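Of the protein chains in this complex, all but one are displayed in their positions.
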């Protein structure tokens, strides 16, 4: 993929050629996304934090696929709702810069540590 | 944002300046991601499919923020694991092209309709 | 199972005999629970509301297993945290009785319709 608008178009085309638009309501896509997020979390559920940094190669491959699945549903959902995803990300980061000033929250996960 | 590698760097810097890398284990990030996916799904849980296409403006704004949050954790997670997210997406789409041939699965959600 | 306290004890014993208490931190159990909730949601993600009432027998069997898995993690989590689950349920229902008076919210899913 080169960028998000191009990916968005590619996925829309993929769904249309399969006549899947009928299934891709925002409601259904939000379910599909969280289902994939569950498959992602499954890889980590019994690991320690340290272990979660050091996945064996085959597991890393699987995790990469889950990330891709989530990404795809994210882009489909933004497309179906007419949301400009890159713009939404920019806006959210600006909000978080203001909400969590670096010198005030350093090293604390209290209520912060969004990202 | 311009592209994913640039976003990745920006978010890494954001976390480092707040000394949050300690909280950002892949395990924790996978939890944070699914928590955000739950907040996304909450907007749609009682809606009909049709209603989910026609959100009022304030709700659409909120949904955009949830999508941004998910995106951010997705990119952070890929970064912490050294996964090339755009490449993973390309690979997954190629897999799905092979798995769901357009003429065979048209209009069916049986076991297909991934995207 | 006869009742929840008895189930709780049975599951604790099950975990202890396998030396699994080390994995059953509340954090890990909350992940395991949401992973199972994702497997549950997967069965319904592409269905219409009507279809979701009329599952074929084999799918109904699978859904029953997912419900059981969620229940088990719920009871394990309550046990590990010393939470009295039946009491928590009673308290929550009383709260909801007060929050959603039957004659005021009839037929509306606006912000109510918790259960």
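As written, the chains take the letters A, B and C, and residue 1 is the first residue of each chain.
In this section, a residue touches a chain if its C-beta (ideal position, glycine included) is under 8 Å from a C-beta of that chain, and two chains touch if they have at least 3 such contacts.
The model shown is predicted, which means the values in this text are computed figures rather than measured ones.
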item: Sole residue of B:37, B:67, B:89 or B:105 that reaches the chain not shown, by the stated touch rule; value: B:37
item: Positions on chain A where the hidden chain makes contact; value: 31, 34, 38, 46, 48-49, 109, 113
item: Absent-chain interface as seen on chain B, which is shown; value: 23, 28, 31-32, 34-35, 37-39, 41-42, 44-46
item: Where the missing chain touches chain C, by residue; value: 1, 3, 7, 10-11, 14-15, 17-20, 22-28, 30-34, 37-38, 40-41, 43-44, 47-53, 55, 60, 63-65, 67-74, 76-78, 80-81, 83, 85-86, 88-93, 95-97, 100, 102, 105-107, 109, 112-115
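Everything below uses one rule, namely that only the chains that are shown with their structure count from here on.
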item: Chain B against chain A, contact positions shared by both copies (same if over half, else different); value: same
item: Centroid distance [mean C-alpha coordinates] between chain B and chain A, Å; value: 2
item: Junction residues of chain A, two or more chains touched; value: 23, 28, 31-32, 34, 37-38, 41, 44
